[in-house]
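Remarks on the structure that follows.
One protein chain is absent from this view; the other protein chains keep their places.
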Amino acid sequence: MRKLIRSYTFRTVVQGLITIWAVMTFTFFLIRLMPGNPAQIKIDEYVDRYGMSEDQARQQVATLFNYDPDQPVFEQYVDYLSDLVRFDLGRSLTSTETPVAEQILRFLPWTLFSVGLALLVAFSLGVLVGLAMAYWRGGLLDNVMTVFASVIYAIPDYIIALLLIMVAGVQLKLIPVGELYGGSTQGIEPGFTVEYILDLLKHAFLPVFTYVLATIGGWMLTMKSSTISTLGEDYITVARARGLPERRLLTAYVGRNAMLPLMTRLAISIGFVVGGSAIIETLFLYPGLGRNLVLAIGLRDYTTMQGIFLVIAISVVVSNILADLLYGWLDPRVRLGGDKGTE
Amino acid sequence: MKRILLIVALFALVAVGFAPAAAQDAPDGIFPGTWPYSLPPTHHLNLFAAGGPHDSTGIGNFYRQLVVMPFGFYRWDSATYEGLLAESWGFNEDNTKYVVTIKEGTWSDGTPLTANDAVVTYAIGRILNWADWNYLSDVVAVDDRTVEFIFNETGAGYTAERLIMKTRIAPAATYQALADEATALIAAGKTSDDQEWTDLATKIAEFRPDVLLASGPYTYSLEDIGDSYMTLHWQPNSIYSGSVQFGEIRLWQGETESTTPLVLNGDIAWATNVYPPATQQAFVDAGIRLVNVPLGYGAALLMQHDTYPFNIKEVRQAMAYAIDRDENAFFTNGFGATGTEYMAGVLDTMVSTLLDADSIAKLNHYDFDVDRAAELMETAGFTRDADGKWVDAEGKRISVEYKAPAEFADFLGASTNAVEQLNEFGFDITLRAIPWQQTAEDIRQGNFQLSVWSWAGGNPLASRQFFGPIQRFNYVGLSDGQKGMNFPMEFEYNGEMINLDALINDVSSGFDRDAQAQRAGRVALILNDLMPFIPLNIISAAQPFNESILTGAPADGDPLYAAPLDDAWMLKLLLEGVVRPAGS
Partner (left out) sequence: MADGSVVLSVEDISITYTTQRGIVQAVSNVSFDLHAGETLALIGESGCGKSTIVLGLIGLLPKTGKITTGKVTYRRRDGRLIDVLGLNKEQMRQFLWNECSMVFQGALNSLNPVLKISSMIYDTARAHGMRADEAKKRALSLFEKVRLDPLRVFNSYPHELSGGMRQRVLLATALLLRPQVVIMDEPTTAVDILTQRSIIKVLKQLREELNFSVIFISHDLAVAAEIADTVATMYAGEIIEKGPVSEVFYRPRHAYTLGLLEAAPRLSTGAEELMSIPGSPPDLIDPPKGCKFHMRCRFVTDECKTTKPPLQASSPT
């Protein structure tokens, strides 16, 4: 059995590595197929905004940037790979000589914090409410929440964000938008102080609230339908006949089984926590990785884009492995590495 | 508004509370502006590397001049310079040198401003292949405050002057060591082909100074760069420290979308973003004044001249007549755009400065006239079919595709409207919105029939105004193999063989303003007649200026408003203390 687990783990890791390499290679070539390159973008900017001539701009960009548009793509790929195996993500093209890893370390925690918190809140709240909706199906809660969930599920997150800003912020003046922008108040000392943590939460409020509103409807509706089908299962009737108290029924019998189909979705969501939401982060000036990715894409900063895509690929792969383990923990039928089967 | 005042007052109190020992007290006000600056580590303090204060991703081409100043400020209305760091400036008698005397002043650390600062700046710029060095052979400090820019054989002229006057001078205190290495390389006869040269360029780019020494009245450190706004702090040692009226310049991060609510809320008092017409209306409704300032360019309808029938002059002229450019301007950028009047290839505001009076009088304004357009179409051999569409002798309609950049609301608006108007007139154009990078690439490759891009530009010299798109997106200005518009630049005109490319390059050379105006007038008339592209409109930024927070913006139509951002009215008025907190 040890051998089995070991080989399973080995296989998973190898599979993960291959996936990451494939995604990495794919993005490497794909982003170079996008129209325009970092040098050309900068040249356009110099020409459009500063009235330089094309060749002057070209000349200056050639030295300002460590990017040679004429280097063969495959050669660039080999360079990139050889840096990568030394855990070097390279340097930014548009902020000359700034390490990509440094940028990722700077922006990733904010995205992890805000999107992760939102996922946690939306998932737990959505699952609880969805469960209640199905359990007391046809009741007031169900009717109200089904309408609510269907409506907000249909609204894209950036619309929610804009409504928050324009209606609650500008027109009703309920939210001091400017004060809530950003990741933390300028000048506040980071650390494990109540003041700092409250400040973080305050600044995370707008993006987190938006993410929660945008995603909770989906969780609620999925959980509701999953719960309804679970409630029809024989073992629920049987458990009820055994006189189990409602709370135990709801949690261990209905809830746990109804949640199983949601785990895949949760795994995907966790994987994409890292990417964040570029639009939301841009609108709320939240210093996350998603906003940075969009800036990098706009400037065709290949190395920064590659670095961020790599981190996203890794997190998706890792979260899928974690989801497998979690699924096994929740559903013994697919438990990994176990061979307790009797017949 | 009360809340804003309260915050302003609070910050003032805090500022006073924390800085009681300053020799000269900082002014009270906070100037709430905005710029889409980048965050550290992308943002750094190296003036010579992309991502630094001088880059557009740093603090951009307006605010950076409040920190690290150039020699001068250009008045677009009078074509003259006003000194910023320079006390006097000008060509020497035989036009072989440009001589600048620097004002007596200090950097933010108290070290004096000297001619050496300029020498250091240009030494590093030489390693970075600055365009300035296309015109120069050397930069020499004559005495402590006098620097001479020695031209090479072809360099002397107004183009070089503008480069010299607008280059922001970096502090020798920070960059002396790198400049010494550069000087040594030059002395050793190395060129940009040598590895040492490239290595030094990399070394320059890698440099990350801890402190940003300022010659302007404001400076900042990396700690001042917040997620939602960054702060430029007043510093007491600049020539302009005594005249500015704000203790802090607060720059909110963000582009159009994220700054809109802040402008409406009064968190931002002056914004340089381009806002769509509906947002502009919302600003007006909220009682915020809009100040119209040209961005220095406009939307031009580009034709690919290998495409029939755009190779026919009459068809191009007919198109110019058939588009109502005032209507088109509104769809381009609301209040922030005006239809082109002179159709001269240079900005309307620059026509009287750059062109000679005779030529101006001869310019065809192509006033909206569908009948005249129809006449021209008939001259070119087209007739209308049953649907009112123009068909040629073979009965073929003008069925073409128009590529427009989807992300640029102004260009896209101009395109949508132009296509509508032309189809109304009898063309059969299909508009296709694609990513802007793809649009630019397709234009360069000549892989388009109709498209849109900018014309004129943010440079006041006539030759630079003419540059785009007739040179920029034409085979003459592109890399090998790229056709672009493919408008032939050598042709017979009025019985004379001319080279339009050479004519344009020659427009601004020399020192004789009248001769320049005549040369520019000639080019303008050729473009005006041949219409190789249609300059649809001139886009301006309708800059919100909140007069309950700031005061001091001149009345509409003031000549100061003629300049785009690099020589913005605000720069002059901020430094002079004319723009100040409202009620002060």
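Per-chain residue numbering starts at 1, and chain names A and B are given in the order in which the chains are listed.
Following the convention adopted for this analysis, contacts are C-beta pairs under 8 Å (C-beta built on N, C-alpha and C of every residue); 3 or more make two chains touch, one makes a residue touch a chain.
Treat the numbers as computed from the prediction; the structure is a model and nothing was measured.
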item: Neighbouring displayed chains - absent chain, whole complex; value: A
item: Candidates A:Arg11, A:Lys202 or A:Arg256 - the one touching the absent chain; value: A:Arg256
item: Sites on subunit A contacted by the missing partner chain, in the whole complex; value: 233-235, 237-245, 248, 252-253, 256-257, 260, 330-333, 340-343
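Methods note: only the chains that are shown with their structure count from here on.
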item: Distance between the centres, which are taken as Cα means, of subunit B and subunit A, whole angstrom; value: 38
item: Interfacial residue positions of subunit A with respect to subunit B in the complex; value: 34-36, 40-42, 44-45, 47-54, 56, 59-60, 62-66, 92-99, 102-103, 106-107, 162, 165-166, 169-170, 173, 177-178, 181-187, 203, 282-287, 292, 295, 299-300
item: Interface residues, subunit B side, partner subunit A - complex; value: 38-44, 49-51, 55-57, 61, 127-131, 134, 192, 201-202, 205-206, 223-224, 226-229, 231, 252-255, 257-258, 261-262, 264-265, 267, 296-297, 435, 437-438, 440-442, 454, 457-459, 461, 464, 467-468, 471-472, 477-478, 565-566
